[in-house]
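With one protein chain withheld, the remaining protein chains of the complex are depicted in position.
Each chain carries a letter (A, B and C) given by its place in the written order, and its residues are counted from 1.
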Amino acid sequence: MNQHAPILAAQAPLAERLARTRALTLALAEPLSEADACLQPFADASPAKWHLAHTTWFFETFVLRDHVSGYRAYDERFPFLFNSYYEGEGARLARDRRGMISRPSLAEVREWRGHVDERLQIALPQLPPAALALVELGIQHEQQHQELLLTDVLAGFAANPLEPAYMASHAGDRMGSSPASDDQKWIEGRHGVIEIGADGDGFSFDCEGPRHRAWLEPYRLAARPVSNADWLEFVADGGYRSPTLWLSDGWDWVRRHDVTAPLYWSAEEQTAFTLAGRQPLHFDAPVAHVSYYEADAFARWAGARLPTEAEYEVLAAGEDAAGGNQLDRAEAVRPHAGGGLFGNVWCWTASAFLSHPGFTPVEGTVGEYNGKFMSGQMVLKGASCATPRGHSRASYRNFFPPAARWQFTGVRLARDA
Amino acid sequence: MNQHAPILAAQAPLAERLARTRALTLALAEPLSEADACLQPFADASPAKWHLAHTTWFFETFVLRDHVSGYRAYDERFPFLFNSYYEGEGARLARDRRGMISRPSLAEVREWRGHVDERLQIALPQLPPAALALVELGIQHEQQHQELLLTDVLAGFAANPLEPAYMASHAGDRMGSSPASDDQKWIEGRHGVIEIGADGDGFSFDCEGPRHRAWLEPYRLAARPVSNADWLEFVADGGYRSPTLWLSDGWDWVRRHDVTAPLYWSAEEQTAFTLAGRQPLHFDAPVAHVSYYEADAFARWAGARLPTEAEYEVLAAGEDAAGGNQLDRAEAVRPHAGGGLFGNVWCWTASAFLSHPGFTPVEGTVGEYNGKFMSGQMVLKGASCATPRGHSRASYRNFFPPAARWQFTGVRLARDA
Amino acid sequence: MNQHAPILAAQAPLAERLARTRALTLALAEPLSEADACLQPFADASPAKWHLAHTTWFFETFVLRDHVSGYRAYDERFPFLFNSYYEGEGARLARDRRGMISRPSLAEVREWRGHVDERLQIALPQLPPAALALVELGIQHEQQHQELLLTDVLAGFAANPLEPAYMASHAGDRMGSSPASDDQKWIEGRHGVIEIGADGDGFSFDCEGPRHRAWLEPYRLAARPVSNADWLEFVADGGYRSPTLWLSDGWDWVRRHDVTAPLYWSAEEQTAFTLAGRQPLHFDAPVAHVSYYEADAFARWAGARLPTEAEYEVLAAGEDAAGGNQLDRAEAVRPHAGGGLFGNVWCWTASAFLSHPGFTPVEGTVGEYNGKFMSGQMVLKGASCATPRGHSRASYRNFFPPAARWQFTGVRLARDA
Partner (left out) sequence: MNQHAPILAAQAPLAERLARTRALTLALAEPLSEADACLQPFADASPAKWHLAHTTWFFETFVLRDHVSGYRAYDERFPFLFNSYYEGEGARLARDRRGMISRPSLAEVREWRGHVDERLQIALPQLPPAALALVELGIQHEQQHQELLLTDVLAGFAANPLEPAYMASHAGDRMGSSPASDDQKWIEGRHGVIEIGADGDGFSFDCEGPRHRAWLEPYRLAARPVSNADWLEFVADGGYRSPTLWLSDGWDWVRRHDVTAPLYWSAEEQTAFTLAGRQPLHFDAPVAHVSYYEADAFARWAGARLPTEAEYEVLAAGEDAAGGNQLDRAEAVRPHAGGGLFGNVWCWTASAFLSHPGFTPVEGTVGEYNGKFMSGQMVLKGASCATPRGHSRASYRNFFPPAARWQFTGVRLARDA
């Protein structure tokens, strides 16, 4: 994995990691026109320009404003536009109107970024530990938005009948041979009393902790994620037409939205819309853009089940979280065959996103960021091809509502051993 | 508890338990007019007549039709009306149109019930074990609908500005003294590797199994549920106006519906609409008709948390599940002070309703009944004042969406020990 | 028409007409069970019991309360329930919750009616002219609700898959022969400067006035309304699949609701659901339960157009408004072949419901009743089989939104001469 080390190594100095993170966000927005950067295809997806601005607002507010004396806001009108959901930080633009912010322009937002970056680098050597922790949090926060920026751009471009490509496709992107679906190998995890959750060593979001004990019965995890070829079998076998395979609310969802394939697929043509435009399905590559409902139904169809968060985490703890197909630079973002428990696609688990035993939220506005639990969301583990390398961990808890599909979300099967 | 034994003792012969169960449903509908019995205040609540008919449809379909040769349907048009959600049993009336069934009349439905009851009692001695199991399932199923019938009637009457009373209020129903909120006592549960889930000894719904091990850290449960007096303090302290007390989706719900008190409350007048009409709040009685969101916010405000399903179940396993304030006859259905882990109100837990480790659904149409998991619902444990005595168990898993309030749902706090 | 004279003759003494009107409403509700009378199939349809009560509220409020000294309200809680839309009369139950009023019972409402009727008859001889005018208005108002009661019951029963019958069908109700569609005869109306609108001689709603001049070019009206046989041709010719036949919003409506035939029709089986249950289509009878959109599209398909209000009124002024197939008693309410410009079905016109030139609303709360214009509604002229005989006039202005179909609404074609 050392080819990735120079880029986002956790050991690199904070200033360098900050600079690299900020630069990567800009690079991700590079292929976008002014109009592309303003697209908001649905209420939960934000325009790329908003991501650029919101991450900057985070640093300006919680680091510069709160910890650098004499700092004056670059533009006092920006917080209303670019605050996301921090109740403590006052009123803000309705989420579904972010696509209306044609001004400030992309250039103006870039200028603001430059201004804030400069001030941050100047301030960094003098910052107290509490502020340095916020810089670290800001980096992690920005990495999350890097992934969202990519998936939101994908959703925005998918809404255009011209199906524009965000990036070039690559010669090596062939369809692959279709693997026999019975080639599945399984790996066993530890069972009995195990421990999961962040141990406080190194950065983690506070929902990842505390480290705690749990009980696992013997189990196995599939050695590879479910592939596009596997999914085509599920489709061909009538998976989307068999109510008994689905959760009750999943089946409602299938019927209400007339779902017949993963998001962005044309199952008939065996193509998918991707960041490189419409492409033939890569049979060996992990299926992506499926909902929890689909993941769960597929598992039932396959005679297996989804892993619990603890099952996934215990095995993932033995792997290099910075390995696999993750985001290093603004290009070639797509799942490909092979790889371990990190990279390619986030894997839906059978676990609801609830606080870990013993969890207590941090006080204060930034604490809102971490303590914002919701009912009705499911945990995803691992990392995807759009996750900035170095961002994820075994204890990392990604979460989305069960019907969400616009992330790089896939499936890894589990079984009782 | 032996005064309850004659009524619903699990040891009583099946024929007797069947007869008593069927009779109780009729008795519950007794105070209702033809129009009362047709009320459907919202899509998830069913008219009382529908409950009377649907439970009959269950026995007619799965016992008489499937296991009594020569049985002919009483009326071939009824299944379309009174099937609920069994996909395998064909098309059915849209759920939100159940209030449109002014015909068949209540008398006709009662006649149908009589016919089916007669045929069931005649058939009972000859039925094979599989069919007897379905009779047992039908009894349990009807008990669930008895509770729903009461809560749906309450919701229907609440929609009438005249606020009619379903039953008389009782002299003993005084307001009680307001207990100091710091009088709370705590009980400790077992920790370490524990076992929960149904062990297959006696009836259980299959979602209750299998019995399995889990890990618990030391914890305590409040010795009594949260009372109306406690809740008035929460209201007075601005609980409904403090975003940081709430889950993110809970806060959205509060604002969207302008929630300021439990369902049916007038907080200003300290009254609540009940099955006995509008009544002064009983300060000592457990608060009822709160959502998971409210339960969770209250717990945070109180410096405590909701128990997990396992925590509640481990302690409940040591109590008589047929004890406490549960439903014995069609009268005086309301929470009152005192009582253990069963009766009064169902308690929201911090656990999502997901299948237990090792769960596999039963095959066939009736299996649908049990295997119908949904994402986004939370588990409630215990039993309420509207739960037919004998119906619940430590392993029982009631579940509702986090915003549901029309059941007798309350709160019992938990803490790390 | 003299067989109708005894029933609702405008010349009969007011006391007698009041008594007969009140009695007819009761008779119309006679076939309904307590639950039938509580059905509210959609927000714009009211339960029959509500009609019984609301018309009583009208007399109690505007006659007894306002003009009989010492009268005390029968029940002070009733106005909140049974006021309809009189802003001046205070708060009221939300329109779509009228189906929740299972109490007061039908018997209680009948008792209230009896009480009010008794007091009205006692008061009548002493009432001042202004109050007598309100009694007259109350009679006319109740007649409108008689028609609505029937069409709302029809809509309520149609929502029940059992399709109950409100009344018996009759031996004479045969299907008739299919008339050739080219048998159409036309009648010519006066043109040039004509006069329409109520002239203040006899009762009229104030939206019918003032009488005013208008200009008509030469035109003809079809001698008979469009029949079911005609409509079957329209269906067979793809009328519901041809966008160019439809108004722009009409075509949106067709697609959004997947409309393929008049309301209550099964076009394949050539049957319609009626107050006598499902019946074969009577080919010669006028088509009923079509929207303005359908009426307009049919006219375009037929190479004709809808008449304007003025065109219809000028010809209708020459006919006996109390003639034709209108409501005399609670039985046999259905369109049948033959008949003139009154009776069978209300005919959609090409005219929007706007105030006549020179119109000024009456002051005061009852004035609200008449001055309640709305944009976006179309005028219907004539009278239907459910209109109490004697209620309509040439100047009568019925009006509904263009998509409404639950009234007895049909089509009479017009052409430039």
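In this section, contacts are C-beta pairs under 8 Å (C-beta built on N, C-alpha and C of every residue); 3 or more make two chains touch, one makes a residue touch a chain.
Owing to the predicted nature of the structure, the values given are computational and were not obtained by experimental measurement.
Taking the complete complex into account, C:P402 is the one of C:G156, C:G209, C:G239 or C:P402 that touches the chain left out. Of the candidate positions A:R72, A:R103 or A:R256, contact with the hidden chain is made by A:R103. Of the residues in chain A, those that touch the hidden partner chain are 33-39, 41, 49, 77, 80-81, 93, 97, 99-106, 156-157, 159-162, 164. Touching the omitted chain from chain C are residues 85, 87-88, 193, 212-215, 217, 243-244, 247-251, 292-293, 308, 350-352, 354-355, 357-358, 368, 372-376, 378, 402, 416.
The rule is short, and it goes like this: only the chains that are shown with their structure count from here on.
Annotation: the chain A:chain B pair of sequence copies touches via predominantly the same residues, more than half of the used numbers being shared. Note on chain placement: the centre of chain B and the centre of chain C lie 46 Å apart, centres being C-alpha means. Averaging C-alpha coordinates per chain places the centre of chain A 59 Å away from that of chain C.
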